[in-house]
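Pasting a structure here, questions to come.
With one protein chain removed, the remaining protein chains of the complex are shown where they sit.
Then we have chain A:
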Amino acid sequence: MIPTALRGASKPWLLLLPLALFLCTFFLVPLGQVAMMSVTEPEPGFGNYAHLAGDALYLQVFLNTFLTAFGVAVGCLLLGYPLAYLMAQSSPRVAALLMLLVTMSFWTSFLVRTYAWMVLLGNNGPLTALLGFLGWDPPPHLLFTRFSSTLAMVHILIPYMVMSLYSVMKRIDPALLRAAESLGAKPWGVFRQVYLPLSAPGMVNGATLVFMICLGFYVTPVLLGSPQEQMVAGLIGTQIEEFLDFGQASAMAMVLLASTLIVLAVYHRRFGLDRLWG
């Protein structure tokens, strides 16, 4: 929607200026301050980082954060792929309806969704009752496990995966599939040898997005997971809220940021960042 007067103007980048200013003032400058704090508080030097490297709890939580994010990305992919496939094959109306259902969870408060899972998976919840009814005695504890927290995070993040996949799948030329069929490929062969590779960029995009967003998760694993499910973001919060240890917290945040950037860099080298949003 570029106004006619600006179209072909010699300095189109001027349009970026408001956003650039906004990001600079409210994002880059504070981020720079956090980076400064990590090497100046309580005293100048890299003491905070050295401390982190030798901190068993931090390393454990850091590793857990990555494993969790990876697991959630895989879960989103497994559940999101069939859905996105269905959407890509459906009529535009049905696809729009499905998209609405997927994005609806975006409009529900985050805490409400978390508590909804508590009700569904609880000791007196419908799922436990169903398992009991089917003869699982005593019914398993579903809540406060890795299962429950992963499930809830998959639920929260799956829209990103579905949108990434859908935008790629929509662009797959059906003629290619027909060509494969006419050359004698069976349906499974068409899917495996033609469709799946063509949709791979969507899988990578979605998984990368989900993985990176999940790295910063905090409330869901604490409320729905077992005590073992602590994530780095929570640890950072504790350092500030309870100990006023801004330096240590900043160092943790910088390490988390750096690892996210590394994931992005790897992605960029392999696939190109401009494709991340499909």
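Here, a contact is a pair of C-beta atoms (placed from the backbone, for glycine too) under 8 Å apart; a residue touches a chain by one contact, two chains touch by 3 or more; residues count from 1.
The definition used in the following text is that contacts and distances are computed from a predicted model.
Participant: The complex has one chain missing from view, so what does its UniProt entry call it, picking from "ABC transporter substrate-binding protein", "Spore germination protein", "Multicomponent K+:H+ antiporter subunit G" or "Phosphoribosylformylglycinamidine synthase subunit PurQ"?
Facilitator: Hidden chain, UniProt protein name: "ABC transporter substrate-binding protein".
Participant: Can you work out which residue in A:G71, A:P139 or A:G216 touches the chain that's missing from view?
Facilitator: A:G216
Participant: In the complete assembly, which of A:A56, A:L134 or A:A175 touches the absent chain?
Facilitator: Considering the complete complex, A:A56 is the one touching the chain left out.
Participant: Across the whole complex, list the residues on chain A that are touched by the chain not included here.
Facilitator: For chain A, the residues touching the absent chain are 55-57, 60-61, 64, 110-111, 115, 118-119, 122-124, 141, 143-144, 216-219, 222-223, 226-228, 230, 233-235, 237-238, 240-245.
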